[in-house]
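Following: one structure in structure tokens, then a few remarks.
A single protein chain has been omitted from the complex, and every remaining protein chain is retained in its original position.
== subunit A ==
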């Protein structure tokens, strides 16, 4: 079966495209996911991914690439959440819930009203087999850009994740770093849209990162591990997706979670077994 899979990948262009896109998404999600997990922003990841829906709809209506609309709307949502946080006593998770539900609702309404050719199910759950050449190229470019940003701002990201108060006291622009991360999160969500869909992006963000978190206590190792787990989840998930004619997004998510469960039980020192031995 595996040789058949490899044969098909070699034979059919769209398989290669899907695989390349899936692996790129797995890697980028894995990297950004580390910072999301360490900062306790899992809910924020979920929120931003849902919130980009109206951006996608508006982009289709205007006939522009959906990356642009989604990125703008995602950032707006992050800013909106921050604004509510700073200017009222509403708790952070409630602010996140209020904003992303609204954005998601508006997105659903827009898609229904506009009668565009967008298939809602495809946006919600992804379908990596329909990835076009342009989308694949965009995914690679944006993924590369996000990785470059992480590389350039690595020390700032680590310090503000670990000890934001000390960073701010020493004059660092903690707020700007936060919104930079939100921008990257939005971009990553957008590129993941076709592979896993908006509903399940959060899984690719937090599951490989959490798995890596259980396996190491070095930041750099965690990032590489997380990226590798993301990529492997994509490959194995797509293999099942092709072989058994399953949706790509959910398949990838199930594989990523299976790896997490293995780490959860067997991880040296931090696993379930190590804990009770």
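As a convention for this text, a residue touches a chain if its C-beta (ideal position, glycine included) is under 8 Å from a C-beta of that chain, and two chains touch if they have at least 3 such contacts; residues count from 1.
Heads up, the rule we're going with is that contacts and distances are computed from a predicted model.
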Omitted chain per UniProt, picking from "Putative ABC transporter ATP-binding protein", "Cytochrome-c oxidase", "RsbT antagonist protein RsbS" or "NHL repeat-containing protein", is "Putative ABC transporter ATP-binding protein"
Full-complex touch with the removed chain, picking from A:24, A:142, A:201 or A:222, is A:222
Touching the unshown chain, subunit A contributes residues 38, 89, 152, 154-156, 158-159, 161-163, 165-172, 213, 216-219, 221-222
